[in-house]
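Here the complex is missing a single protein chain, while all its other protein chains stay put.
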Amino acid sequence: MSRRLLVLILVVTLAFSGILMAKTTLVMWDQLAATEDIVKMFNEKMKAEGKDIEVKLELIPYDQMVPKFMAALSAGIAPDLYGMDLVQFPFFISIGAFTDITEWAKELPFFDELTKGMLEIGMKDDRIYGLPYQIDLSTMLWNKGLFEEAGLDPEQPPQTWYELVEMGQKLTVDKDGDGIIDQWGFNLAGGGAGAYMFWFMPFVWGNGGRMFDDEGNVALDSYETVQALQFWADLVHKHKIAPVSSVQYGSGDRYNAFVSGKLAMFLGGNFNITSLLQDAPDMEFGVAMIPKNRGEFASFGGGSLLGITSQSKNVEAAKEFMEFAFSEEAQVGAFAPSLQLVARPSLYDNEYYKDIPQMMRFADILGIAQTPYTVKYNEIYDPVGYYFESVFLGQMDAETAVRECTKEIEKILAE
Amino acid sequence: MKQKTRKGLFGFIFLLPVIVMISIFFIYPLIKVVLMSFQEWKIMGGSSFVGLSNYKKALVDDEFWKTLWNTVIYAIIVTPMIFVPAVLLANALKKTSRSTKIFRTIFFIPYAISFVAASYIWQWIYNDSYGILNYILISLNLIGQPINWLGQTWLSRVMVSIMVAWKTLGFTMIIVIAGLQGISPQIYEAASIDGAEKSQVFRYITLPLLRPTLVLALILSLAGSFKAFDHFYIMTKGGPLKTTETIVMYINKIGFEFYDIGFGSAVSVIFLGILLLISYLQLKAGGFQNE
């Protein structure tokens, strides 16, 4: 009898010890390949510290980001951690997809460094659901060589709309006299509403306008917006420093033009730096803030926030990973080598950025970054894309476009 | 077991896998799409019956009519581009010989490649800054400035249609050749005895006799045009200003980007209705063949 009891106790103990030794596996989704390195580093660190936490990373292509998340949420199998494009956060926060991490976040040593504008995107009613951990900023790059050729100071990019036109005209050249312009001063940023948000809105902001007010209502219907729209249209049709085809140019088409020397001033971002250094090794280029008019310099603060989903069963372990992901070790070790922008301005002075002067500029641009907050980000793409493009093509006047666009956005927000 | 019964039994067994496949992947979705069109679906689960409201929504939706219009206009533009060369080439290559076989193959090859590949290949040709079309036309002094071929509404419709014509006329040509080969040579002999000229023969004898084949090919081609997706999705993304957005692109957008399942189903059902109408005509045209 006692023998059997002993066996029973042993078996039960073994069974329970199995549970106690159970590994905590966190599933993380991200679209950035560099996150792999952070995950590797973290897993090794956990091993070294004897903790049984492991992170499994699934790389999700950018266009799958939203649909996959929706599908997983409705099936109840969302990942523990998600590094998603920040503009999507307001919507997902509103449907309760993310865990409230307010108290924990505020205790983090680096919390005060994080860019306010981007932090707010991950918040609702003063509660925090995500932290900015990968940044994309819209900016203007210029070809210093072409500036010199045009007799302009290669170290002075245009800072105002007026200067943009003035310099642009000198930089739009028919080099071989065949009546065809071989080099354009500027290109509009086309290819969809996403481009307009990222590169055109800073012109609106730089003119003192806004898309949404603090309550989330549309604030687009203003003279500042009309002026900005008209300005872009004028760049093509009046001042002729940008070709009309650039209204359809995607980021890649402008990049091609810039790399092949057909474009002097390029609306791009930090994500172009690595490729530029590779594809145009002989080009001297600079990173500048987008020219402003009557407002302040502005840039679109894009990138990703990292959040813990509400369906995660391992919130504490997930927090541990998050804290690590923001550490100097992770950010500088994983993001900086591939010239990704790290989330903490204090880390910009690192060994990888030091050698590339263009990277340092981004620390300043980070300070002026803005991001529109709305739960219907994807839905407003439709009217924004349509009406703005109409103006740039010269097919609609700016006032009508702004009015109609505002009406449609209001309709969408009301649904 | 009786021979006949056994035969029938095996007949059924052999067809069983087919029946199962069709039931699951065709009949069921067909019924489901109609059902879903009468419902409204929420993202995190749940649906409600809303009767005809999705259809009403479609009828007042600007974009729905726009995409329908775009698709029809495109079909009108591309069809003659396909048929005129196809019929002329078919007539030139109707006799089977070594050389005609080679020519037929050459003209058919674009049909074998994907619309994705063809779209990129031609988009590159049409590129405004580095494209070879602009280069050739400027070198020949036919145009003075590089043209943005895919950036203007009517021009992009025509240019995309040119690509589609290049890609599909080989198929139509083959069908017409088969039709031409079905015309008895004695008719031509009789015509030449009567002293008819080549072009007269073509207009008054060949074409009328070819009518059933042409009608069939036409309806196949129209159905294909209405299903246009890949090429506009890649070459123009529906632009500029949604003037080249086709109805299948719209269904794709509603269903897979906006997740409006109910509305998307309604538009799908309407689209299906249009295609069935075209196919019904196809069946009727098939009646011609049974002369």
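To keep things simple, chains are lettered A and B as they appear, and every chain counts its residues starting from 1.
To be clear about the criterion, a contact is a pair of C-beta atoms (placed from the backbone, for glycine too) under 8 Å apart; a residue touches a chain by one contact, two chains touch by 3 or more.
By our rule, contacts and distances are computed from a predicted model.
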(message) Missing chain, UniProt name, options "AAA family ATPase", "Dehydrogenase", "ABC-type sugar transport system, permease component" or "NADH-quinone oxidoreductase subunit NuoE": which is it?
(response) "ABC-type sugar transport system, permease component"
(message) For a quick check of understanding: of B:28, B:154 or B:204, which residue touches the chain that isn't displayed?
(response) B:28
(message) I'm checking contacts with the chain that's been left out. Which of B:103, B:188 or B:202 qualifies?
(response) B:103
(message) Touching residues of chain B against the unshown chain: what are they?
(response) 7-12, 14-15, 17-19, 21-22, 24-30, 32-33, 36, 89, 92-93, 95, 97, 99-100, 103-110, 112-118, 120-122, 124-125, 127, 129-132, 135, 139, 166, 171, 174-175, 177-179, 182, 213, 216-217, 220, 223, 226-227, 229-230, 233-234, 248, 251-252, 255-256, 261, 264-265, 268-269, 271-272, 275-276, 279-280, 282-283, 286, 289
(request) Identify the residues of chain A touching the omitted chain, counting contacts across the whole complex. (result) 61-62, 64, 67-68, 71, 182, 250-253, 255-256, 259-260, 262, 268-269, 271-272, 275, 279
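Following the convention adopted for this analysis, only the chains that are shown with their structure count from here on.
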(request) Show which residues of chain B lie in contact with chain A when the two form their complex. (result) 43-45, 128-130, 138, 144-146, 148, 150-151, 237, 239-242, 256-259
(request) Under the touch definition given earlier, write down the residues of chain A that touch chain B in their complex. (result) 67, 70, 73-74, 95, 179-180, 191-192, 243-245, 247-248, 253, 256-257, 262, 378-379, 386, 389-390, 393, 395
